[in-house]
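All remarks here apply to the structure that follows.
Of the protein chains in this complex, one is absent; all others appear in place.
When the chains are written out, they are named A, B and C in that same order, and each has its own residue count from 1.
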Amino acid sequence: MTGYPLYLLTRLGQFALVVFIGINIAFIVTHATPIDPVEQSIAAATQFGSTSPEAIALMRQSLKELYGLEGSLGDQYVSFWSRVATGDFGPSLSAFPTPVSTLIGRALPWTVALLVVSTLLTWVLGNLLGGLAGYYRRSKALRFAGILAMTFHPIPYYIVAFLLLIVFGYLWPVLPISGGYKMNMTRDWSWEFIGSVAAHAILPVLSLALVGLGGWFMGMRSLVSNIVTEDYVAYAELGGVERRRILGSYVMRNALVPQVTGLAMSLGSIFNGAIITEQVFGYPGVGTLLVSAVHVGDYSLVLGITTVSIVAVSVAVLLIDLAYPLLDPRVKAR
Amino acid sequence: MSALLEVEDVSRVYRTGGLFAARRVTAVDGVSLQLEAGRPEILTVVGESGSGKTTLARMILGMVPPSTGAIRFKGKDLADIRGSRARLAFMKEVQPVFQNPFEAFNPMKRLDRYLFATARRMAGVEGEAAIRDAADGALKEVGLSLAEVRGRYPHELSGGQLQRVAIARALISKPALLVADEPVSMIDASLRASIVNLLRGLRERRGVSIIYITHDLATAYYVSDRILIMRHGKVVESGEARAVLDDPQHPYSQLLKSSVLSPEVPPTGAAFHA
Amino acid sequence: MGRILIDLLRFNRQFAVGLVLLAIVLGFALLSFFSPYPPNDSFVVPPDVPPSWAYPMGTTSRGQDLFWLLTFSIRNTLLFGVTVALISRLLALVIGLVAGYCGGLVDRALMSINDTFIVIPLFPILVLFYFVMKDHMSWGLLALMMACLGWAYDARLIRSVALSLRTREFTETGIFSGMSMRQILVEEHLPYVLPIVFSTTMNNINWSIGLEVTLSVLGFTDINTPTIGVLIYWANQHTALVAGIWWWIFFPVLLVILAFIGLFLLAVSMNEYIDPRSRLGRSGG
């Protein structure tokens, strides 16, 4: 077997492995706890008010089922997987009886939209500027951009988002700093609503972009300064091929290939960044949901979000991997 | 007469690809050859890129196990050599010379350390003075001396000198067999002849058998006793070197020979007029 | 090694700036040993005093002298980063070198697992971890957890260096000179791997500090050990920004940003130094 089918099989195998190991880590983590999550949940749920002992006993039983703590460890493992496979994490404890899957389903589109917009924007812009900076090494403006990239890139998502919050929330309050759209607005497809959504997305997108841009910028710049020494670039220059064509079709085009692999590899950490940023700006995605679930002690929701995150990121990586041969014709020959 | 080296119907298949799917490439396909003990000779393996000649050399050196078939050195199957003691005993007798002399030594380390390590570990020489003497003796054999090499780094020597050091190192343990993989292809023409002469001299003076891997028929003709022509992992023709090269029988050998450019200006002017 | 450092200091501005930034941060952390107050004592000074000669960084609403509190916090934060980096270095080095040296199926299997750890989103897992540990969560446990999850990217880099070293002829020369595998890995290969280990260490410290700060600010760690993140957490709990206690936020953020940029510059300059092209430019012969 050769070519695309071989490649396809390899990537699908890798996808399965990522999901498998990821879910196992989640299982191990949840079962390594020294405390009893059932008792803890009951304590959390009953701390504000008196509940009758019968109700608590009932709750304990249903929680045990819910947590998959019934039976031997092997049984628990099997039931854990069956819940992952069906996407059924039971009802949320904090928003009882709304199923966890409904809550995640409501939040996920916000996160996905935030991720897609900010990732595409940063990736395209970062690669473009980085490519130019690698090719036109003497440009002052691009050198300055390099210093900016180097300053912002190492700062973690949380701090950048926090700084933006301070600047636009307290020092110069021109942008909405919280929520996904204006409160009390009806959710329809009116221009007003879309505008509000866009305005609320500016700061989250910006904070993701500030961190991400630097990474792609520096990665692309160093790739390009390597590629300009390749023989095919030297040859095109000897051939008098137009500079713009050399930059586009020879240098950048070849540098894009590893940058796409890089995108697939860093999706996990970009996702981390997104859910952290959401929390800072109270954006109604899974990040905010996750943090509030922890605060209210909603075990099923936390577990649901973790597993959905693992699967979602793996799927996104798989999609990039499957599209990769379009960019690199050599894959088919490997 | 007993055999020094027996290569019996050896093949090597490589797997490439990821963990979940792979494809197979046959590099060496059913090759057999034999060297007699007590009758040192230079056996040349000739082939173009992809002929499997380097894989064959690596299998004889025990660096790559064969997929099928057996290699025996002095009657002992290489597959049975296990443990570091047995490995060392084998390597004492079979030593390599590599293609790129600039790569054969760690650029960050001094050259003499390889000579001393070989003397200490492979030849079992003990005592600083004796180790230095062993290194010096081997270097003299290749036309250098320890004084010229001691404390020097690889980049301070030319390719020809480095290749001599590499050969000297291989000689310290007094091996019965040298496997030289394209030892002159990275060396400048003005230095090449002396390396090739050195190999010839070693067979005569030291009684070392040499497996000489090359793509160059002209040097093969100059040094070899016997020759093996490989293509796509298979041996297409073998025999006494001059006989084979003077009158090749296999169509591929004939093609190979007719493709070699002679370094003479043809009487008619350029060769490609026809 | 000493010459390399001097060369880098003299000729690489990024390295020099990085080193200076880091020296400032480190010096500040060392001051903690001279602190007049234990880190967890509160209401030892008047609360909410703006920066002044008496309190150069002001005081918190909990009556702590921010200057001295910050020395403890940055020390713990750096210590956390170094701990994670050291443990994960061990994993990354062993896995990277073994995969590279052995090659073949071992390499493919290890790298598949490796790529998995690169891709998996760690933040939700760490949150889940906190969730099930709650009060049992400690600084050391979190460091261990993060080290177990954060070695993969660096193992891949180390592996690629080890893989190319394995195929270089001088490795074979070493083997046929009778050197042992340990001798080859330590004496022949380690000098090539060390610079990349150094640069990945810096990046890994950055990464772990970043996650620690994030988790702490959200309150998802042990909030009784003072770290930069915990400091900001308490500031947020007291709505310091709304109350106008800006210094409570400003100084920790500034200090940790200096640390991030300093570490990053060291990593970048080291990377440039080990880049074969720039190495070519300064080799003799």
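Simple rule for what comes next: a residue touches a chain if its C-beta (ideal position, glycine included) is under 8 Å from a C-beta of that chain, and two chains touch if they have at least 3 such contacts.
Following the convention adopted for this analysis, contacts and distances are computed from a predicted model.
This complex has a chain not shown, and the name its UniProt record holds, of "Glutamate mutase sigma subunit", "Peptide ABC transporter ATP-binding protein", "Dihydroxyacetone kinase DhaK subunit" or "Nitrogen fixation protein NifU", is "Peptide ABC transporter ATP-binding protein". Shown as candidates are A:128, A:241 or A:296; the residue that touches the absent chain is A:241.
Within the entire complex, the positions of subunit B that touch the omitted partner chain are 48-49, 157-161, 188-197, 215-219, 221-222, 242, 245-246, 255-257, 259-266, 269-273. One chain is missing from the display, and on subunit A it is touched by residues 230-232, 234-242, 245, 249-250, 253-254, 257, 327-330, 333.
Everything that follows uses one rule, which is that only the chains that are shown with their structure count from here on.
Across the structure, the highest number of inter-chain C-beta contacts is found for A-C.
Relative to the centroid of every protein C-alpha atom shown, the closest chain centre, again from C-alpha atoms, is found for C. Spacing of subunit A relative to subunit C, judged by their CA centroids, is 22 angstrom. If each chain is reduced to the centroid of its CA atoms, subunit B and subunit C end up 48 Å from each other.
Subunit A and subunit B, compared by their mean Cα positions, are separated by 54 Å.
Counting partner chains per residue, subunit C shows two or more touched chains at residues 112.
Across the assembly, subunit A contributes 13-14 as residues in contact with two or more other chains. For subunit C in complex with subunit B, the touching residues are 105, 108-109, 111-112, 168-170, 172-180, 187-188, 191-192, 283-285.
On the subunit A side of its complex with subunit C, the touching residues are 13-14, 17-18, 21-22, 25-26, 29-30, 32-35, 37, 40, 150-151, 153-159, 162-163, 166, 169-170, 218, 226, 229, 264-265, 267-269, 271-272, 275-276, 279, 290-291, 294, 299, 302-303, 305-306, 309-310, 313-314, 317.
Of all residues in subunit C, those touching subunit A in their complex are 14, 112-113, 115-125, 127-136, 149, 153, 206, 209-211, 213-214, 217-218, 220, 232, 241, 249, 253, 256-257, 260-261, 263-265, 268, 277.
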